[in-house]
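Here the structure comes first, spelled out in structure tokens, and everything after it is commentary.
What you see is part of a larger complex, with each chain still in position.
Should a chain be cited, it is by its letter among A, B, C and D, assigned in written order, with residues numbered from 1 in that chain.
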């Protein structure tokens, strides 16, 4: 990319705060906190324990729920993708639950699960679970039969075929699911924290609204955005590291 | 801090450390803030008991339901969530005290934009009023409308949305509970009070809830907590400055000016200048109006009028033994009258 | 799974003389098993299931709700609440489609526009739509349009990103072929770029609709008013768990129906693709 | 048959040089070079190539894999801009793709979202308008009647290739640029397609530049076989195919054919060895 393009792109990003500044200066969008107010609030938040607890709590919730979702969805998806009978017995029930937005489960989880933390984590887990599951199934089904045949003809047992062929071959699809899943984990985490209360950036943002600390709402949004971008980058990194074979170009 | 990040999360499993559900944006449960920041629980609980975490909620119902699923052990909730919680037949929950009481000056408030031409309740006829439905304020508003014989358009909105829309002039009037209206009236001069519960003889109150298992199996802890509650009420009733100092330590309220916090607890509303803002009662059996409200009016409304509870809460869910025990014990220890604090 | 390995599996099971039930039966079994587990969990009180309703009561409440019994104290029926949520999704997704597709095509085809617009949009993309709820409530004159705005944000980015991605992956060879057949750039846009991007757009719209439902439920829960999300939460506040379950079923059904509608429309629009 | 015995015609004869016979479709490649430079990795694909193709001539282009055949063709088609040198068609410098220069790729590029008929009518619709019934008659000729309303995905590989040829013919180009058009087909389908192509060419008088790896195919079809060097590509040798037309697949058994084949093969082997060494090295 040449330097002129880079400049334009940087300008594009800079235009966001500038337009915001202009809008608040000229009173377009009354009620919207100004960039200065938000910056001020941000600095203030950085000195508050509450803010850091919320940030760390949300991060831990997302990462652990996501990890659990991946750990459950990937093996389950591979099994469903490869074994018709297993799929018939499990998938219809899962399909029935899938269209229910995870956040709609919150009353259920608060009543049924023994700790508030588990409720929020379950909602977050659900957000990540289905995209990973569906992509894994698709990935496992999409494995070209020639690869597993080649493995069998080279003497691989069905477990070996699963381990060395089905799984790596499904990885790119699984990874695509993980990227979507990470996004949805955040969406649902934020919703759950807003609804269930307690701590976390979602709650922070919503309670900032409740308490009338409007600049803090935007502090929350920015922090959530930054962490969301960082965790997506993390998943991408993980993928690049695991699927390095897909990148190499012909000599 | 570490325990707040990790420890508190799953503490619900430990019978001797409690998770307390409280509401910073609800003045009638502010004794919880005084206990928290005055470290009164630590002072009065027997040694083997502790507070695992203080869980903020923005709605009483969240606390009530967390108690039903035994995630919260102690909760501060408004009258309606209190009744809903003790009427449920899943997990026995007791109402052991009232957290706050007022003759309609905390929860039963109707306000209008500062520059409004509305001067009395009758002017609301045909107007749009914002209120959060299903709350005690909603009940108050319905009753007021009925008594006035007017017809209004009720718009169901969250408390803060009502405040925002009043400020922006999108609503003719709003109804809600403190401290949000005070912030708008005192801190921003964006609204004015129009009428209150006192005009319709409607009191408002909040309950202090405990899991029945806590009361039964850990009576010393229940008693300890109520001692803390009594001391908190004593401080609130006798030392407003210290009270506000403690409340100001609540991070959630950082954008509330001291004046606002003071006003919402101690300054009478100009439309009813003779009615006390807040009465620091604890024992609902000692105060007729409170007992009426918690044992009859609110449950009847929820049962007969709304059909949300399948029956009246059983008598044994109203428990004052721990409070009595706390009073008895404190009498020997302190130079103020815990019985008075319990009553008033 | 190949038909072949299925054959093998059936044969193996046949050796144990356990007849393998047919596919349809297995699938029904799956659902039946789910309902049985749910019912058992409630009866036995597994975790806190005894605080929730079982399938039997849910079914009854469902029937009465479908018969027009108001869902909670508000007086509106399940149909009215469903209509509200569905309308919000419909309006928001329609606006998102109308904005995101042209924008995506522009960004995807023009490097200049991409440089000018895309980085700025990327700034907003990592923010989950639900996080906009408080700001939307603050800025929108009435909270109803606020909810639609938030749902719009939810639907917008998947459609935009997939449209851009679709344009970028149009195989150059099709463009070249069209040019060699005498197509001008307008023709190429109309006859090559748009149809080649359609499958990707369809994917984006179905993702967008999914996110729209998630967002609408969350926003209705948080902001209140009417709609299925509100009903679920209101019923929860009042501990009417049967109504909570009915609300969940209703939202699931609506989500399913809208996904199916998008899928069908998508199939029709891209009917040249081999249907698998 | 040919004025072009040597591939090194004077490159200074640029500028409009209309064919003396009034035919159109002559291609002059003058000192053509193309350097790819993706992220600083310079690949000199073609360097200083000269080649003149007469109007209505059928030229086959052979050469080791990666020697730049497709690159040359894409320059003629107008998809690529030469790094150096120029390509003239009927004396005019090429600047962009043009319906006069039709292109067929190895993998078919039928628009998957259009029916076979819409594909065939695409070219005429773009620049001069559709003539009623013409698509049908061309499809008929290609043995595709009855498939007008099918989408390409519904056809077998051979049929798709025939449809692509039909689309090209419907556009009536003066020059047909064909990049390994039949290499993905099985032996028999390939033979049928070769026959079809010869038939069409012998009737319609178009210039054809035909890239292939198949020496027999090249000799069977072309007037001249041009063999390129390994990368960077240049013309290494040109073989005049003096077998009379009309030809049919049986000619492969004649002695003259075998002779030409041997000659082409030996040139290719030599060059291929060099290409292989290049590859092994990298």
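Everything that follows uses one rule, which is that a contact is a pair of C-beta atoms (placed from the backbone, for glycine too) under 8 Å apart; a residue touches a chain by one contact, two chains touch by 3 or more.
Computed from a predicted structure; not experimentally measured.
A single copy of each protein chain is placed in view; the full complex in the file contains them as A x1, B x1, C x1, D x2.
Methods note: only the chains that are shown with their structure count from here on.
Counting only chains that touch, the fewest steps needed to get from subunit A to subunit D is 2.
Among the inter-chain contacts, the highest number of C-beta pairs connects A-C. The chain with its CA mean position farthest from that of subunit D is B. Inter-chain spacing, taken between the CA centroids of subunit A and subunit B, is 37 Å. Per-chain CA centroids place subunit B at a distance of 39 Å from subunit C.
Residues of subunit C in contact with at least two other chains: 48, 51, 137-138, 222, 236.
Across the assembly, subunit B contributes 59, 65, 68-70, 158, 160, 164, 168 as residues in contact with two or more other chains. Chain contacts in this assembly follow no simple pattern; the graph is neither a line, a ring, a star nor complete. Those residues of subunit B whose C-beta lies close enough to touch subunit A in the complex are 1, 4-5, 9-10, 12-13, 19, 24-25, 55-59, 62, 65-66, 68-72, 158-160, 163-164, 168, 180, 183, 251-256.
Of all the residues in subunit C, the ones that touch subunit D in their complex are 173-174, 176-184, 187, 191-192, 195-196, 198, 270-274. Every residue of subunit B that touches subunit C in the complex is listed here, in rising order: 59, 61, 64-65, 68-70, 81, 84, 88, 90-91, 132-134, 156-158, 160-161, 164-165, 168, 170, 306-309.
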